[in-house]
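A single protein chain has been omitted from the complex, and every remaining protein chain is retained in its original position.
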Amino acid sequence: MAKKPIRIGLIGYGFMGRAHSNAYLKVGHFFDLPYECVLQAVCARDEAKVRDFAQRWGYASVETDWRKLVQRDDIDLVDICVPNHLHAEIAIAAARAGKMILCEKPLAMNAAEGRKMVAAVEKAGVPNMVWYNYRRVPAVTLAKQLVDEGRLGRIFHYRAKFLQDWTINPDLPQGGTALWRLDVKAAGSGVTGDLLAHCIDTALWINGRIAKVCAMTETFIKERKHVETGKVEKVGIDDACAFLARFENGSLATFESTRYARGHKALYTFEINGEHASLFWDLHDLHRLQYFDHRDPSVVRGWRSIHVSDADQPYMKHWWVPGLQIGYEHSFVHQVADFLKGLETGQPARPTFRDALETQLVCDAVLKSARTGRWEKVGTVS
Amino acid sequence: MAKKPIRIGLIGYGFMGRAHSNAYLKVGHFFDLPYECVLQAVCARDEAKVRDFAQRWGYASVETDWRKLVQRDDIDLVDICVPNHLHAEIAIAAARAGKMILCEKPLAMNAAEGRKMVAAVEKAGVPNMVWYNYRRVPAVTLAKQLVDEGRLGRIFHYRAKFLQDWTINPDLPQGGTALWRLDVKAAGSGVTGDLLAHCIDTALWINGRIAKVCAMTETFIKERKHVETGKVEKVGIDDACAFLARFENGSLATFESTRYARGHKALYTFEINGEHASLFWDLHDLHRLQYFDHRDPSVVRGWRSIHVSDADQPYMKHWWVPGLQIGYEHSFVHQVADFLKGLETGQPARPTFRDALETQLVCDAVLKSARTGRWEKVGTVS
Amino acid sequence: MAKKPIRIGLIGYGFMGRAHSNAYLKVGHFFDLPYECVLQAVCARDEAKVRDFAQRWGYASVETDWRKLVQRDDIDLVDICVPNHLHAEIAIAAARAGKMILCEKPLAMNAAEGRKMVAAVEKAGVPNMVWYNYRRVPAVTLAKQLVDEGRLGRIFHYRAKFLQDWTINPDLPQGGTALWRLDVKAAGSGVTGDLLAHCIDTALWINGRIAKVCAMTETFIKERKHVETGKVEKVGIDDACAFLARFENGSLATFESTRYARGHKALYTFEINGEHASLFWDLHDLHRLQYFDHRDPSVVRGWRSIHVSDADQPYMKHWWVPGLQIGYEHSFVHQVADFLKGLETGQPARPTFRDALETQLVCDAVLKSARTGRWEKVGTVS
Partner (left out) sequence: MAKKPIRIGLIGYGFMGRAHSNAYLKVGHFFDLPYECVLQAVCARDEAKVRDFAQRWGYASVETDWRKLVQRDDIDLVDICVPNHLHAEIAIAAARAGKMILCEKPLAMNAAEGRKMVAAVEKAGVPNMVWYNYRRVPAVTLAKQLVDEGRLGRIFHYRAKFLQDWTINPDLPQGGTALWRLDVKAAGSGVTGDLLAHCIDTALWINGRIAKVCAMTETFIKERKHVETGKVEKVGIDDACAFLARFENGSLATFESTRYARGHKALYTFEINGEHASLFWDLHDLHRLQYFDHRDPSVVRGWRSIHVSDADQPYMKHWWVPGLQIGYEHSFVHQVADFLKGLETGQPARPTFRDALETQLVCDAVLKSARTGRWEKVGTVS
């Protein structure tokens, strides 16, 4: 049977542009879906580079102005892969143009922007989703499933961190295409929006709403040369952020993120301790889930290292055979598959913009608490 | 610049057919190569199924008789993904037709067949390679690099095993499309050709020739129903095989494989102990290499767990960012990339048929030793 | 040569009484010291039980009133192994009687009590030490040594937790000999004084003073039957405590402890991230130290798992041979050895009461912050 095409317009061709393009191309080979992703156009300011990218990945056309792309009739879906400060404007324009929207995380520079984006997509009634891809690492999806099945019982503790070490060198500049994450004007915040946002998204999804937070942030390197101005400028982002939290379900949490933890390239970990069982996951070995079940006979009780590669584990029947692991990129393939399935079933894939706004509200409360030195309540979406 | 097309004719659409197709499609997105893989035709006996496969993966045409495919003028490269007993006949025909050939492992049912295949491709002068894909898992490639740099010094020990647990159930039948690996007529041998062949290929590559071996094999389940005949028939394959070996460089080795090791889905591991340093790798966490260097200051000496995901580690600059792991399928992408690079440079990618015959000779000696109960010398290629 | 006897008077014969007695008996077999520990007397209220204990461990005499023991002329050293609310009174009396004092941790119920104890021992001029034994697990001592050598460079992050799961059952009572740790009148606090105190002691020792903290505590089970009264009473201790901290050296920290983390029996872990290197340790595998050194060649860089069992690693030349691990109890043997060596050299072994008061001040600030909901400065000793 013929598949219905979804014509993609990708804005931005950096790291995430590659990850998404790869996902669009692979999803149909591994998942049975009534939709087909068509790489219709890619947009970026540098025409030569965007043409190279289009050729390499098979995009049918290029644009250098996102406004034009958003208005094209032959585009069904706009995928926003540009720095954070551009998300809101593009998303709102795309919503007005009636496009489906996939937006890179974090949703926005702050919750105020995020609210406008939610309003826009909901008013337009367009399918929308944010690329919090780690929800769809099979081991993480399995963690969610085990919690939802009630295997853990009452939750006492949640613990997450995201540790990196790539900005310790003080000679690293800020800004520009490669290093906009270090420039507060483009990124909005440092590790809070870039890394903790992932941790928060997973936490809200698995463990429910966070009621309040108490945070500290630090900028270890106070000044860095700016790529665009060529001058040494104050660094406005948070290099590190840690916060205490209380969930609405009564559980306690600690969250931490930094780019100054030697030895950790991208160590996103979370642990959940429940009355009966506990879970632990680690991005550096993303295909494993650690699970402890107190109901095991005491003499043989221990943490189980689950190699998530069997057909009855989330998403894995679509891939290879037991024992053969998938990697980082597959989380994006799964997200596209779920988005397309959501179109088919009418049950939208999550996180929607509305879901992602919840994460943004936590980020805002965290950054506020770091300034006030007090506990701050997390705002509500509506 | 325009890329030169390599028109692929794939024979077989099972597990390996998918893995190879995925590799052909991905390689151009992640590697800069002067060649482009074109999915020209796929061949299998079941026309309905092969059409489905062609549609899903984008093959331009289908065949149901491999003889026709091999003769087609619009095919440059024949990829053999069918059970072992068909490798020789197809490969020899393809060589005579002047096609490049990529053949699944093991090369052949035995060394005698393998010699004919080597003779055929060398006479025809066609590029040829065998899919011993694990050489191109980045951590394994790094292991080879470290040994070649002399970091280990004199090698004392090599130790490899490949453990699975999927055939413990005696109700599992043998034969047919799914379970031909349990049917000696299609597979030639059991774990020796299926699993130990991988271990041997890596070992020969990293540690040089094996001089002699002493082996034992066992068939734990003596009879299984045959899928094709519907009758309970004797099981002719080896369920388990272990052997002692002496390498020509004076090092000692143990090799073991089984499909009766509960808890191990596809645990291929190898360890190399040298005068100065040691290495360990494990397919269940394929993105890590364990490395011990005795030259580290004694007080801080320990096994290093290297997360092979940095740009200066083999193949990794083509993928994501440090800390984000790739998986099983990427080894095939790397193998295609290297094959194409070999076409460009004239330095053929390895293992060629000739290299794979070396592995076959070790397998033959192993199976002979298991029968004779004695040490057997490993034959030489020419 | 004859050794000088140190006549021990032990008060309390519980878990710690056994650990200390074992240490006094073993130290002379494994360390060369000019002193000999003599088990002179053990004291506890239950005469029958204390006699049994004395017989089993070889104490020469018993007392049932600690006041008498403290006054005995044939006692050189008083070892306080009773619940926290008794530490101050006994220690002050022992100091006045001119005895050396070893006191279980935490030093006191709070810093006010602790100040009096410090004043008493310093006025009396008696050798004094607190049993923060984890400093002398060889891997922890090695961590301290590596930091002191400057291998880590500037410290950015410190991260410690101490997780247990033994009080999740709501039917567990509070109070009495076995469960005084759950009774706030005997223990002073819950996990803060019992577990976090260990984490804080190590942190201060390795990373210097903590300037300020922001904490939260929780009591998950609000009421428990009291062993002594037989009535259900409010639980006054903290079941869980987490806090953010800033060290005076500019590094950021998170600390957490709980008795509600399923799967963790006594998981004390700490990690330190410095400019050049990082360290991680874990009480569940106490004989290993994880060490990452960014100065390793990038291609073979990874976390080193150091099996701390070589003769050139702290304390290990006194034990067995490389590869053969020691356990929990040995940390006490090392502490006795160091205390005796301190007597010999005049360089007192640490932590002294004064050092332990620093930890108490952090605990007080933590508990205060949990009440006020604000950042609290840590008080200074004098």
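Read from first to last, the chains carry the letters A, B and C; within each, the first residue is number 1.
Everything that follows uses one rule, which is that contacts are C-beta pairs under 8 Å (C-beta built on N, C-alpha and C of every residue); 3 or more make two chains touch, one makes a residue touch a chain.
Treat the numbers as computed from the prediction; the structure is a model and nothing was measured.
Contact with the chain that does not appear here is found for just one residue of A:I8, A:I90, A:L142 or A:A240, A:L142.
Residue in contact with the omitted chain (choice from B:G9, B:G274, B:G323 or B:P351): B:G274.
Interface note for the absent chain: among B:N110, B:N207, B:T258 or B:Q325, the touching residue is B:T258.
The chain not shown here is touched by just one of A:Q313, A:S331 or A:T352, and that residue is A:Q313. For subunit C, the residues in touch with the chain missing from this view are 15, 18-19, 21-22, 25-26, 28-29, 56-57, 164, 166, 264-267, 283-288, 307, 309-310, 319-330. In the full complex, the hidden chain is touched by subunit B at residues 152, 156-157, 159, 163, 165, 168, 214-216, 218, 220, 240, 242-244, 246, 252, 254, 256, 258, 260-264, 273-278, 292, 294, 303, 373-375. Looking at subunit A, the residues touching the absent chain are 142, 145-146, 151, 289, 291, 293, 296, 298-307, 310, 312-313.
The rule we apply is simple: only the chains that are shown with their structure count from here on.
In this assembly, C is the chain whose CA centroid lies farthest from the centroid of subunit B. When every chain is represented by the mean of its C-alpha atoms, the one lying closest to the mean of all protein C-alpha atoms is A. Here the spacing of subunit A and subunit C, counted between their Cα centres, is 42 Å. Subunit B and subunit C, compared by their mean Cα positions, are separated by 55 Å.
Multi-chain contact residues of subunit B (touching two or more other chains): 288, 307, 310.
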